[in-house]
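A single protein chain has been removed from this complex, and every other one stays in its place.
Right after this comes chain A.
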C-alpha cells in the first residue's frame, strides 16, 4: 500500500509514523484511518521494529477529525458518529494500546480533538514548547472520544479533565508538562532530535519487558490490588524467561553494557 496521508519509515529498530496532511493540520479522514491501520499492521508484523514514533508533518500535530470529510448536510439525515468511532477511531486506539513495543509521540504543534487524545494514548509524549492540546469537542456539541474521557482524568485528575472537556480551553505544552499530562516539553528546534534519540534509546532496550510493563499498566486501572499482584506474578514469570533478562543479569555480573535483542 502506498500512503498519501501518512508516511512510514523504518530504520534501526524505530518505525517513524508521520501524519502527513500538513495543509489540513493532519486532520483525520477515512483514507488516513485506512492508511494508519495498514501501517500499524506492518509495524506489528515487523520483528525488527522495537519502538514506534508518532508525529505530524508541518506546523500542527493533528487537528482531530476533518469535519469536511464527514458529509453532514444541513437539514439532512443525522450522521451516526458512533459508527465512525466503532469502525475507525476505536480500532486505531486499541491497536496503539496493544502494540507490544513502546510508542513515543512527538507533538510538534496543535493537538486538537481526537488528535489530542491520540497523543495521550501513546506511552511517552514529548511536545514542542509551541505545541498545545485542546479538547475541542464541546465547542461543536460532542464529547471527547478516542479514549479522551478515559485517559485525561487519569493523567490530570477529574477536576482539570472536567474543566478542559467542558470549556475546550487550550493547554500549552509547558502547562501540560507541569500538570503531568505529558512526559516532557522541549524547545521547538530540539523536538525532532530529542524524539528520535528517545525512540532510538527505547529501541535498544528489552522490548519484551517494556511490552509487559505496558500490559501491567493498562490492566492496573481496572484491577484490584490483589488482581494486579497476580498479574505481576504472571507477567514477571514471562519476563524472567526472556533472553534479554538473561543478558541483563549477565552484563550486570560481568560489569559490562548489555546488548538486548528485544526477546
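As a working rule, contacts are C-beta pairs under 8 Å (C-beta built on N, C-alpha and C of every residue); 3 or more make two chains touch, one makes a residue touch a chain; residues count from 1.
Basically, contacts and distances are computed from a predicted model.
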For the chain that's not shown, choose its UniProt protein name out of "Membrane protein", "Multicomponent Na+:H+ antiporter subunit A", "Enoyl-CoA hydratase" or "Energy-coupling factor transporter ATP-binding protein EcfA2". "Enoyl-CoA hydratase"
If the hidden chain were put back, which of A:81, A:155, A:238 or A:251 would touch it? A:238
Contacts of chain A with the absent chain, listed as residue ranges: 215, 222, 230-231, 234-235, 237-238
